[in-house]
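Apart from one protein chain that is not included, each protein chain of the complex appears where it belongs.
Per-chain residue numbering starts at 1, and chain names A, B and C are given in the order in which the chains are listed.
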Amino acid sequence: MGKAHSNAWRNAGAFFDVPAFTQKVLVGRDAAAVAAAAARYGWAESATDWREVIARDDIDIVDICAPGALHAEIAVAALAAGKHVLVEKPLANSLGEANAMVAAAQQARDRGVRSMVGFTYRRVPALALARSLIGGGKLGVIRHVRAAYLQDWLTDDGSPMTWRLRRESAGSGALGDIASHAIDQVQFLLGDSVTEVSGRLHTFVTERPGPHGPEAVTVDDAAWATLSLAGGAVASVEVSRMALGRKNALQIEVFGSKGSLRFDLENPNELYFFDGMDPIKEQGFRRILVTEPEHPYVAAWWPQGHVLGWENSFTHEIRDFLLAVGSGTDPSPSFEDGLAVQRVLAAIEESAAAKSSLIQLAQR
Amino acid sequence: MGKAHSNAWRNAGAFFDVPAFTQKVLVGRDAAAVAAAAARYGWAESATDWREVIARDDIDIVDICAPGALHAEIAVAALAAGKHVLVEKPLANSLGEANAMVAAAQQARDRGVRSMVGFTYRRVPALALARSLIGGGKLGVIRHVRAAYLQDWLTDDGSPMTWRLRRESAGSGALGDIASHAIDQVQFLLGDSVTEVSGRLHTFVTERPGPHGPEAVTVDDAAWATLSLAGGAVASVEVSRMALGRKNALQIEVFGSKGSLRFDLENPNELYFFDGMDPIKEQGFRRILVTEPEHPYVAAWWPQGHVLGWENSFTHEIRDFLLAVGSGTDPSPSFEDGLAVQRVLAAIEESAAAKSSLIQLAQR
Amino acid sequence: MGKAHSNAWRNAGAFFDVPAFTQKVLVGRDAAAVAAAAARYGWAESATDWREVIARDDIDIVDICAPGALHAEIAVAALAAGKHVLVEKPLANSLGEANAMVAAAQQARDRGVRSMVGFTYRRVPALALARSLIGGGKLGVIRHVRAAYLQDWLTDDGSPMTWRLRRESAGSGALGDIASHAIDQVQFLLGDSVTEVSGRLHTFVTERPGPHGPEAVTVDDAAWATLSLAGGAVASVEVSRMALGRKNALQIEVFGSKGSLRFDLENPNELYFFDGMDPIKEQGFRRILVTEPEHPYVAAWWPQGHVLGWENSFTHEIRDFLLAVGSGTDPSPSFEDGLAVQRVLAAIEESAAAKSSLIQLAQR
Partner (left out) sequence: MGKAHSNAWRNAGAFFDVPAFTQKVLVGRDAAAVAAAAARYGWAESATDWREVIARDDIDIVDICAPGALHAEIAVAALAAGKHVLVEKPLANSLGEANAMVAAAQQARDRGVRSMVGFTYRRVPALALARSLIGGGKLGVIRHVRAAYLQDWLTDDGSPMTWRLRRESAGSGALGDIASHAIDQVQFLLGDSVTEVSGRLHTFVTERPGPHGPEAVTVDDAAWATLSLAGGAVASVEVSRMALGRKNALQIEVFGSKGSLRFDLENPNELYFFDGMDPIKEQGFRRILVTEPEHPYVAAWWPQGHVLGWENSFTHEIRDFLLAVGSGTDPSPSFEDGLAVQRVLAAIEESAAAKSSLIQLAQR
């Protein structure tokens, strides 16, 4: 993540008209390693104590790519110190921490200090276009959504135990790691919020080789949920890290009364759109190659048909964050948006523990 | 369905070496209409009273395409009269009827009288190949399955009320109509049976125009479920008749420890196979065009690359039924297989009524 | 071909309202074999002498599926005897024979005797829809066309010598066999005719095992051409029987000033349409699943989304032929259309022999 964020900071100014800034300090735990990384990734200095850096007057922005367990502490401190904060998703590892971060963000906002959580896929041009088509009414009333995030890097049951497979260190498995993206997209694309959840978790490979013998896997390999949205739509969510052959397939389908959309992150430059208003004889899912200057973010890059890669959406994220900071407005998604996703994740876990029974979410 | 089955009876002998038979009597309610249909579809006679036809000595086989509410009565009578019976899916409209049919089939079997339920998609060559690859171990241990059946013919909320949208006449909505196919495929492909279910039903358009004003829709427009299989796999099922742009999309994905498969009934001649045993650099989902003589059923038809249509799987069904009858063996899927699907459907309804709580299925 | 045509005759009346007819006589060389085939494929009688059959008063229609070398003799005799004639493509093996057939068809036409050549792919619903979209102006001015027909059944250089690989028996290789379809489609879809040709032929495997040792392959394995059309468009044609992995890929792309189309016979129920009149942000190739009742020929078959197979276009061909005969109009494509294709094939051979130099076609 540090590599991806550094890349975005290094390049945002070459493509977008953003307020001037300098890549000041990269912070990490190992002094030698972080110094090398700073040199490689374009940072002027490196440091090992984030508190010292936050205390500096010449620092205006803090971009937090540290492990989730540190998010709350750093973000709350940085906001208190008057620094604008961008924090990677998930907002925090627990609902309690997330609530504390939202409270800090709200106080900071009153003082003109900005905060943002990094659900970067909102800045994939095809998904930004999807949001724009839905928001513009091209799909009519949304009935249902299918959201899946399928990966396969845990397929081999002989691959070793890691911290990501222990509940105490990782919080959850596929659920927190990738379902969070799917759930944020559902709420982002529909401009709506989840009110009710039924969930299920499953661990297919319950034991993996550790250094001293087999160890128990204590997080989920896959998760399923259905979500009710306030506006009446129903979304299904399915995530797995054992979907052999699917490498990074965040797949979203949105079905409305007038039109439908389809997206797959393995082909991030394409959006499929079915326009139910076309003449019946000519209806069909269109593959929109989202590389026209008219498409979101695209004009800054290359000529039509010249596709973007995974990292470019981070550049868009930095651009939008900088523009908001520069213009004194609140960037999006907010910490509240990050909290909303975590409430849904928590409700899925709660439902799974209660034999998949529907769980109502408290209103925001 | 009568048209599709007639087509299969009319053509099975031209492509496959099956026992000789004659298309004797087409039975229907309206004498004039059924006489015209008989002439058009190749039946020697027509009739309006199925009891009389079943009583005839020159009738050996009864193929039941009547509405589901009549399946049990006709099938039980026909089996009692010593006729081999093929009945369209779903086996019956209620579990009680389905149990009675299974009992009748078991008794008849002892007397050499055969019975079969028409889950015709088992005979799509690509799905028969899928079963063969899974059965042969090419996928390793199956972890999870994604099964969806998406149609869109109810998208328009102004389309009128019909008997299919009333619980008393249709039993259920998308659930019984199309989820039944998806569930049968899960059990067929994995050679396994469902043990536990969580389900959810939803009606998006709750009222539709009737002749005398709006009427309440009392069946589901869409359904979601997760299924546990005895062998340890988990399957998700999602069906809708409001998935705008999806016309007849029975989509199945099977993820195993060594390989994966993908199928979509809108492209029924293709099976996608990911072989995890290929060298990593060369791995990818292969589009197998299932039109080689080596593929199931295909040698009887056309040269490679010349695709089959939707109706051909019925021809395969008649072929397999005739071969079983001719050789004195039991065709598959049996009435028991049909009952197994209905138990799952009933459990989904039960779970949906109980806030999606997991429901255990009694053992077969 | 006899199997495919018989299938169409056997089923046309079950799906379409066509004039009544009877499947009378199947003619072949081997009495026993043809009798068996007649029984299997639904013909009342069989015979071995086509002249005797043509002389019968109870025969009104002659459908010629014999090898190309016999087309002219049978067709001319049948037309002279006042029989309506349907002849499989290619019209004949030589330009001379084709010219004679056209002359016979013209004379017969004056006496109300109908004739048709079987370029069956004109009746694939997706291609009929393509013609309709082009004819209706949806593509604007057509600039260029890419037509390819790719198969792979000759890939293995160890597969044995056959009559199809000798010039004296087969006339040509991929050129006459499959380029003929591609060329007919170009002229059909554009409603235009070829005026100029540059061509190239190549034999990759020049020797194959015969019963007594290696034999020379004397026809082309692949062919390439560019065609000028009278209306200003340019078409490329590329055909091969060594395109490993392509099984029956008649691929056509048509690019116009307002829209474009794409088709592949391996997915015959799909037509891809790019509408340049859509808003730029929403433009993209649409996959039209050509299975709606509004699409050509489709209403007679199954509900939407239930796809057709390769054989169904022959049923459409028989339907259109019978309707034309019944209504006293000329069916299409005519023998003249068949001749037009052969003139292009001959010009490609002539160009190939002249180092690919452009050859002008005499006007029709």
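The definition used in the following text is that a residue touches a chain if its C-beta (ideal position, glycine included) is under 8 Å from a C-beta of that chain, and two chains touch if they have at least 3 such contacts.
Keep in mind the model is a prediction, meaning the values are calculated, not measured.
Listed residues B:162, B:203, B:251 or B:283: the one in touch with the omitted chain is B:283.
Screening B:110, B:168 or B:294 for touch with the missing chain picks out B:294. Among A:48, A:169, A:203 or A:248, only A:248 touches the chain left out of the display.
Among the residues A:30, A:45 or A:266, only A:266 touches the chain that is left out of the figure.
From the options A:7, A:48, A:218 or A:251, the residue with contact to the unseen chain in the full assembly is A:7. Seen from subunit C, the chain kept out of the figure touches residues 143-144, 146, 148, 152, 155-157, 198, 200, 202, 204, 221-222, 224, 226, 232, 234, 236, 238, 240, 242-246, 253, 255-260, 274, 276, 283-285, 351, 354-358. Residues of subunit A that touch the chain left out of the display are 3-4, 6-7, 10-11, 13-14, 40-42, 151, 153, 246-249, 265-269, 289, 291, 301-312.
Looking at subunit B, the residues touching the absent chain are 129, 133, 138, 271-273, 275, 278, 280-289, 292, 294-295.
By definition in this document, only the chains that are shown with their structure count from here on.
Per-chain CA centroids place subunit A at a distance of 54 Å from subunit C.
Taking each chain's centre as the mean of its C-alpha atoms, subunit B lies 36 Å from subunit C. In subunit C, the residues that reach two or more other chains under the touch definition are 289.
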